[in-house]
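Note that one protein chain is taken out, while the other chains of the complex remain in position.
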Amino acid sequence: MAIKVGIVGYGTIGKRVADAVALQKDMELIGVTAHTYNYKTEVAKIKGYKIFAMNGMEDFVQNGIEPSGNINNLLDEADVIVDCTPKKVGKENKAKYYLPKTVKAVFQGGEKHEVADASFVAQCNYKEALSKNYARVVSCNTTGLCRTLHPLSENYGIESVHATMVRRAVDPWDIYHGPINAIVPVLELPSHHGPDVQTVLHHVNIFTTAMSVPTTLMHMHSLIVDLKKEASSEEILELFRNTTRVRVVRNAEDVRSTAEIMELAKDINSFRGDMPEICIWEEGLGVKGKKLFYLQAIHQESDVVPENVDAIRALTGFKDAQKSIEMTNESLGINKY
Amino acid sequence: MAIKVGIVGYGTIGKRVADAVALQKDMELIGVTAHTYNYKTEVAKIKGYKIFAMNGMEDFVQNGIEPSGNINNLLDEADVIVDCTPKKVGKENKAKYYLPKTVKAVFQGGEKHEVADASFVAQCNYKEALSKNYARVVSCNTTGLCRTLHPLSENYGIESVHATMVRRAVDPWDIYHGPINAIVPVLELPSHHGPDVQTVLHHVNIFTTAMSVPTTLMHMHSLIVDLKKEASSEEILELFRNTTRVRVVRNAEDVRSTAEIMELAKDINSFRGDMPEICIWEEGLGVKGKKLFYLQAIHQESDVVPENVDAIRALTGFKDAQKSIEMTNESLGINKY
Amino acid sequence: MAIKVGIVGYGTIGKRVADAVALQKDMELIGVTAHTYNYKTEVAKIKGYKIFAMNGMEDFVQNGIEPSGNINNLLDEADVIVDCTPKKVGKENKAKYYLPKTVKAVFQGGEKHEVADASFVAQCNYKEALSKNYARVVSCNTTGLCRTLHPLSENYGIESVHATMVRRAVDPWDIYHGPINAIVPVLELPSHHGPDVQTVLHHVNIFTTAMSVPTTLMHMHSLIVDLKKEASSEEILELFRNTTRVRVVRNAEDVRSTAEIMELAKDINSFRGDMPEICIWEEGLGVKGKKLFYLQAIHQESDVVPENVDAIRALTGFKDAQKSIEMTNESLGINKY
Partner (left out) sequence: MAIKVGIVGYGTIGKRVADAVALQKDMELIGVTAHTYNYKTEVAKIKGYKIFAMNGMEDFVQNGIEPSGNINNLLDEADVIVDCTPKKVGKENKAKYYLPKTVKAVFQGGEKHEVADASFVAQCNYKEALSKNYARVVSCNTTGLCRTLHPLSENYGIESVHATMVRRAVDPWDIYHGPINAIVPVLELPSHHGPDVQTVLHHVNIFTTAMSVPTTLMHMHSLIVDLKKEASSEEILELFRNTTRVRVVRNAEDVRSTAEIMELAKDINSFRGDMPEICIWEEGLGVKGKKLFYLQAIHQESDVVPENVDAIRALTGFKDAQKSIEMTNESLGINKY
């Protein structure tokens, strides 16, 4: 019987997770919550998704959408909620709705680790969320770090990691925030990404610094990994080529920037033009003794989408991590080309 | 029997036209030409498109692609070529290849009007290209102007048009050109767009000025149209709502910028995340006596794609313009939502 | 005896007006108000400007600045206040401070026309503010429009004006607001700039539309002016060359964009690297019958600075507009090169 899934919060992540859930053969999308009528709810209606009103129904009704109820009605029908609300709202929703209604929930990386039974990256620690009540899919940056550090840790051992995260300042649709022409340092040392990786890869010694730059497409990470065992760059590239949800891209094929990665994503007709795979440049990876250097690009809007799908399965007791990842990848076209 | 179509030039426009041709029931994509191996040719191979080498085959063969011949082999098989090469190359290709081989060809707006028998916007002057040898699909900006000026001219008559074109400086994938932080005026008066409109709408009196701004997504046009007959803004919005390949967007639905138009395009799963329809803001259109003001956004990468498909039909003698437009729209999902 | 001037609000405009006032031989800068300690107040201290605390003194004292009192202390000493606070605060300050204390005040363009006895552009209507209590220096865009439309109106008569204002989205220092990659239409018709011009040039028939683009340097206006009398472009360029606080720039000298105008400003060692003059491109100006087309660039941070200085003189009864403009220009190096 299909897992019944409700989406609370229908923004950048929520709308993607809704589409992804709708593609799973073992899941049923019950509906999505929304605060007000706008083009996103109009599209939800076109796609046949039920809308549950957070704030009263008038705004929807006036615009020709008949909501299917409120959030409590959604909770009554759902086995699992994926909470895609902004930072801190998930915690409030847990207290107000999910705990009292005893509904399982998946949270996003804007929430703290403590909100859930486990912080989660499917290919790293699926089992930690198995049959639990709450899982937290870590942020886009943390997911990206975990996906590439995990196989290094498994195969070569990691002494320490130092990463500089160069963040896209806002998502492409966001016209309200800047900067337009500046680099903005994140003045915390370490940035929160380092400790956050440790909620998934508990024993990796990692230190991160960060800054924001005026682009909307992807984040870029510059990593220095001190490995315990020496390895050639070709061995490590081969390892990454065989790692799920990771993609090795090549300057030699004219993939020279985050812009061309996004172009490639559209060219291969990926789901929504997204690039959920972490992209590592073949020509930007090198070793010097036991030190490994690489550059990876993270599509902040989409890399966590397959994680949310797998987290739903983990919470509801689907035991085979590898199988879940394959089903999700297959449905979303991940690592297909 | 299917029209056999070859694509010469496989960049921003060429790859889209190839995909669009491949979707037409009455057409067969023979293949595409390419100069060198890169991610675009890799994707073409994945999609099963035959590649014809412009420059010799080694580069392809070394990278695991077996070209199906050179441009002459493509010409031998094709009924119509769509030439999507950069400015001025189309003219050279005509002299060198299409004329000697007596192959019909569709050119793009970077070529001069004189290269073809007719400059072409399907919903304006399909008949001018009917059964001719050469058609020229006008540039993205000119196509946008023609699509919205044509119904105004037909219904209310146009005394004169003055438009300021605010151009995105480069396409999203182009990391080489700027400006990063400046507005660059186009110092020709009028800009070339005005005269170019007259190659399609021969009797419209139009004057345009232009500038470039640091964005990659869409162009924006600010238009002032002196109509011959008065009309209310609601009448004109209704006219535009009923005009094919035009879309009225609403700030009231949170479509507040070119960024949100592109987000909407992805949300509705449009072909490649493109927005081939010219977008007019409901709240940005007004009338003052016989003067009409409106703002329209043009997706420079895609609005000409359906025009190329229709131009192929026109050249090969398909008589029913309306029917061609419907077939193209249906296949590409245009104006579906 | 020197006019005693106080500055309320020490941001983008306030700090420039303070510097400009400090350069006037007939004025004395009493001091500036500030809310909190930051690099701007640190610089004020370095320059020897007295600081009057809006919110209590602790923050300043802790950082080594001894405020000279609060706003009331400043008002007690000042003949004229230049209010450079954000939109709507000026109106509140008038009710709370300037009216009760019967201090004359200059407001900025963020306030409504009604806040003052006259809206003001020195070269257009200096006399309207003469010996009045309150003047309002209009916004950077309105100032720019008035400076170039006024001589056209005086010399050729204006039937009507249609302008598209392409606005820089934020000032260079502002890292908080966007857009980073979008064009955002201003969806009011006309935009407020048109009616605002009429608070200064009362009889000019003008209609404006506007949009925001991702740049920080300058606004760009594309204007169409229907003149009452025909004129050649050379005559009009000559008129602009002889208009104060206007500068004709030339693509032929490699001034091709707003970025190169700002570079030129630094090259000529202008006050702060500012360009208070409205810049018109020689090659972007043309006539077609009685229609005049031109493009002008406006440095939003500085074009109103000399207006504030002249407004101070006007309010305090200095009768000779021409002389005031010359004194201000001389002190600030305006139109020197």
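By letter and in written order, the chains are A, B and C; residue numbering begins at 1 in each of them.
The rule is simple: a contact is a pair of C-beta atoms (placed from the backbone, for glycine too) under 8 Å apart; a residue touches a chain by one contact, two chains touch by 3 or more.
These numbers were taken from a predicted model, which means no experiment stands behind them.
Considering the whole complex, the hidden chain is in touch with A, B, C. Of the listed positions A:N141, A:T215, A:N269 or A:S302, the one in contact with the omitted chain in the full complex is A:T215.
The chain not shown here is touched by just one of A:A2, A:V61, A:A95 or A:L189, and that residue is A:L189.
Only one of the listed residues, C:P172, C:P190 or C:P306, touches the absent chain: C:P172. Touching the missing chain, out of A:V32, A:I51 or A:V166, is residue A:V166. For the options B:Q24, B:N38 or B:T215, the residue in contact with the chain missing from this view is B:T215. Although one chain is not displayed, its contacts with subunit C can still be listed: residues 15, 37-40, 42-43, 46, 172-175, 180-181, 216, 250, 253-257, 259-260, 262-264, 266-269, 272-273, 337. The chain not displayed touches subunit B at residues 169-170, 172, 174-182, 184, 214-216. Not every partner is drawn; the one left out touches subunit A at residues 162, 164, 166, 168, 179, 181-185, 187, 189, 207, 209, 211, 213-218, 220, 222, 224, 251, 256-260, 281, 283-286, 288, 291, 293, 295, 297.
Operating definition for what follows: only the chains that are shown with their structure count from here on.
Taking each chain's centre as the average of its CA atoms, subunit A and subunit C sit 47 Å apart. Annotation for subunit C: residues touching 2 or more other chains are 179, 181-182, 184, 214-216.
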